[in-house]
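Just one protein chain is left out here, and the rest sit where they should.
The block that comes next holds chain A.
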Amino acid sequence: FLPCVPNNFLSLSVSKLNSNNLIVKNRTAALDLSQKVRVLCWVMTQPQHLKSRTQHIRATWGRRCNIVLYMSSEASDFPTVGLNVSEGRNQLYWKTIRAFQHIHMHHLDDADWFLKADDDTFVVLENLRYGLSKHNTEEPLYFGRRFKPFVAQGYMSGGAGYVLSKEALRRFVKGFADGLCSHDTNIEDIGLGKCMETMKVQLGDSRDVLGRQTFHPYPPHYYLTRQLPRPRPWYLLYEHYHPVEGPGCCSDLAISFHYIDAVQMHTLEYYTYHLHPYGYKYRFNPDERSDNRNNN
């Protein structure tokens, strides 16, 4: 994420095979980051979705969070945390408020950053940690896919997932405690965005060093498919940064995709962590990049 003074993490290097299986390798860089940049993930879900959606998160990326909490109207052995709310689209902002209050009360010191995701969001934790590693969690910051309308400074898309620094979490909770923020909308991402603005939390830029997006409110094919130059399609109308269609849309180190069903969840897991071209030297290596992205 920008502004960027790239940390010198291990660059990807060709090294001797160890005796382990192809999949589990020397993950020093990733492992190191998981200890330095602790992420608490909370997944917005409901009892009716546990089998059809949430279990697939639990089986895939949920395991990679330092802490993962599945937030629902009811507690269960899934395990889910029961929030004091009912289900329904008009309860979503209540859920968000209660979820962050719960996390603030029980887990503030257990993590450095706090991610909210939907039960149809796919997240690559390693890439999230990498992006966050250059930032200070004691600063009031929040990252995600930046949208323009409804809030003067903009807000982050709920579906694509957004992440709060520790200070941002403190301010969100304090805002409600002090009456500076209130439940004034049912639309959770706009509501949270307005509170962030009130509490003077800054919107971060989550794009990679080449200006490519990392958080995505729609599935990959919406963005990656090559298009002839055309006016912005409806799903790109809210974009704060000038959107790019085709391969330049998306970072190699993407963090999230949304509207991901169960089959797609496992498919993305396969693409990200398993399927690879043997010995391929990737073009993009963020640690070696010294040139800056174009300012938009």
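In this section, a residue touches a chain if its C-beta (ideal position, glycine included) is under 8 Å from a C-beta of that chain, and two chains touch if they have at least 3 such contacts; residues count from 1.
The rule is short, and it goes like this: contacts and distances are computed from a predicted model.
K.L.:
Choose one: "Dynein light chain roadblock", "Sorting nexin", "C1GALT1-specific chaperone 1" or "60S ribosomal export protein NMD3". The correct choice is the protein name in UniProt for the chain not shown.
P.N.:
"C1GALT1-specific chaperone 1"
K.L.:
Return the single residue from A:E74, A:E87, A:E167 or A:D252 that touches the missing chain.
P.N.:
A:D252
K.L.:
For the chain that's not shown, point to the residue among A:Y130, A:F147, A:Y162 or A:Y238 touching it.
P.N.:
In the complete complex, the chain left out is touched by residue A:Y130.
K.L.:
What chain A residues would touch the chain not displayed?
P.N.:
9-10, 12-19, 22-23, 25-33, 59-60, 124-127, 129-130, 220-221, 224-226, 246-248, 250, 252-254, 262-264, 266-284, 286
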